[in-house]
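This is the structure, below, for whatever I ask next.
Every protein chain but one is kept in place in this view of the complex.
Let's turn to chain A:
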Amino acid sequence: MSSPAQDPLQQAIQRRIRILVLVDAAEQALIAPLPAASLHMMAYLSNVLAPVWEIPVLEGKLLKKEDGPFYPALQADADDLIGQGLLTFSDLDYRLDSDHQWRLRGLYSLNHQLADPVLEVVRSFPEELQICEFCQELALSLSSVSNAEIPLLGEEDATYGDAVTDTGNVVDFAEWRQTNYAANAAHKLGSLLRRDGQTSPGEMIQSYISHMTRRLYAAG
């Protein structure tokens, strides 16, 4: 796994590409327009499950919140993408979360006229194409869950939901610590699928997401 780029501008560009790719994947999986909270959850899953697809982790840590993953920098990038006309935004609203902090609510869609050429260029690079395929698999796996429930999956995720990391503390799986229970669980579930151990990364992602979903429904 290579580490994320350290240059802030390059990091911002990578995050913006990730947002476009995730919203595009969500549209193809018919779960768009994508609520802001779901975008953050998908961004988190694309980080924590990146090792399953053997792609670089974009952000290896985040602050654990009661309402699920939230990346302030990613939110600022989404704002900029709206300004640049690549994303459109509807149902704009602001809500207080459980920590009494204000969060933007709304639904993201791609403005295909401007976003498609960018995505086309992105897909022309083999590494980025891999990321697109990974996000596509992630979105398809999540399509069995309603948009309202996607942000709740954090509780069921082996890394984010680990009780040993309390809310208000850092969930670190790829920055200064290399303990990623979610990726381990996805590998383990994948190995149980086939006796020959030839499970594809896509199958691992699918089985892990459906495992989380079952847990979510079981928890009521």
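Brief remarks follow.
As a working rule, contacts are C-beta pairs under 8 Å (C-beta built on N, C-alpha and C of every residue); 3 or more make two chains touch, one makes a residue touch a chain; residues count from 1.
FYI, contacts and distances are computed from a predicted model.
For the chain that is left out, the UniProt protein name among "ABC transporter substrate-binding protein", "Phage major head protein", "AAA family ATPase" or "Periplasmic protein thiol/disulfide oxidoreductase DsbE" is "AAA family ATPase". Per the touch definition above, the residue from A:G83, A:P126 or A:G220 contacting the chain not shown is A:G83.
If you put the hidden chain back, the residue from A:S98, A:T167 or A:S200 that touches it is A:T167.
Contact with the chain not shown here comes from a single listed residue; of A:M42, A:L62, A:I150 or A:A185, that residue is A:L62. Summarising the interface, chain A meets the missing chain with residues 61-63, 65, 70, 72-73, 75-76, 79-80, 82-85, 88-92, 94, 99, 101-104, 106, 163-170, 176.
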